[in-house]
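One chain of protein is taken out of this complex; the other chains stay put.
Moving on, here comes chain A:
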Amino acid sequence: DIISTVEFNYTGDLLATGDKGGRVVIFQRERETKSRPLSRGEYDVYSTFQSHEPEFDYLKSLEIEEKINKIRWLPQQNAAHFLLSTNDKTIKLWKISKRDKRAEGYNLKDEDGRLREPFRVTELRVPTLKPMDLMVEASPRRIFANAHTYHINSISVNSDYATYLSADDLRINLWHLEVTNRSFSILLKLVIDVKFSNTENVGSCKSWRWFHVELCVLSAVFEEPEDPSSRSFFSEIISSISDVKFSHGGRYMMTRDYLSVKVWDLNMEKRPVETYQVHEYLRSKLCSLYENDCIFDKFECCWNGEDSTIMTGSYNNFFRTFERNTHRDTTLEASRESSKPRAILKPRKVCTTGKRKKDEITVDSLDFNKKILHTAWHPTENIIAVAATNNLYLFQEKIN
């Protein structure tokens, strides 16, 4: 199914993906073993579960899609892992735990779970724990529902591990992880994304005002003045922000709009400090892209662990990385043909002038159905996860 979100956990050992069918698949990085010292730790499937089912809103006579819009990991506190996953309307807290023992010898039920006849219970025994094959289980612990009129587009966990935010286009709700029937709510302009700042841990005060909450709204505080000469019918649509990410260091913020990625210094709201053109050659195709709805595609962007490189997706299964210090940019492709295991990815190029060189792709031959919207970068290492429609690609830096 089509992958709709990708997220590493805090250590990078786990990678969660959500898809359009409401499923969550978690990959775990295998530890390097003595027998394979050169393998840098590959990711294998750890757990798969159905997080959301399609629902029907009786009041509005509309279906509620089960597509997972966002997954956020909670910081790990014990052996189990917790994550929040959300579709358009409902957020669920899942516990993923390993089970390698099971209890046997219940008094009231048989081994297969059927209730025993009461008169057959002639003695009391204490159930014992017997080892079993290691199994990873996912169980829903909380369900946070009925708090969003519009589609939930982002969630963010606070560093106090107790509260989190959920946002739809107009409303932001602040939840406590233990409480499912109540949340604080604020109404806003169009909300694109919501994040807790990771630099200031303001503690556990319950009033939302005290959290250092950073928001990105449509006509944002951070806004570059428009260049009047480049104005077109589609200016507003292409300048609308599809993703916001704060740098790990906390000083910068990156916004993704349709054609570019901008890096902002949080202290300066007037203009971005860096602007990177992702696929400027599309500017002359805006009408066609509007007609086939591609202009509304919401691309994500991400930082590497050191905030020195940023990455974002494009069409034709291309994704781009930009090195901030050297101003070097690379275009790579996530496809089966170009990704043999252990092979180095070859840089791609889109031909923007009349003459097409060998191996270049012309703009007209780009496949706009192959879009890379969701990407994630390992928090500390140079490993990236790229979702290309219904395939997940993992690339890592080759160390010689």
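The criterion applied here is as follows: contacts are C-beta pairs under 8 Å (C-beta built on N, C-alpha and C of every residue); 3 or more make two chains touch, one makes a residue touch a chain; residues count from 1.
The rule is short, and it goes like this: contacts and distances are computed from a predicted model.
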| item | value |
| --- | --- |
| Chain excluded from display, named as in UniProt, from "V-type proton ATPase subunit", "SRTD2 protein", "Proteasome subunit beta" or "Cell cycle control protein" | "SRTD2 protein" |
| Touch criterion as defined above, residue of A:T11, A:T128 or A:T149 at the omitted chain | A:T149 |
| Selected residue (touches chain absent from view) among A:L170, A:L266 or A:L345 | A:L170 |
| Hidden-chain contact residue, picked from the options A:S85, A:N158, A:S183 or A:T321 | A:S183 |
| Contacts of chain A with the absent chain, listed as residue ranges | 55, 57-65, 88, 145-147, 149-151, 168-170, 173, 181-190, 192, 208, 217-219, 226, 228-229, 231, 233-234, 236-237, 240, 284-288, 290-293, 296 |
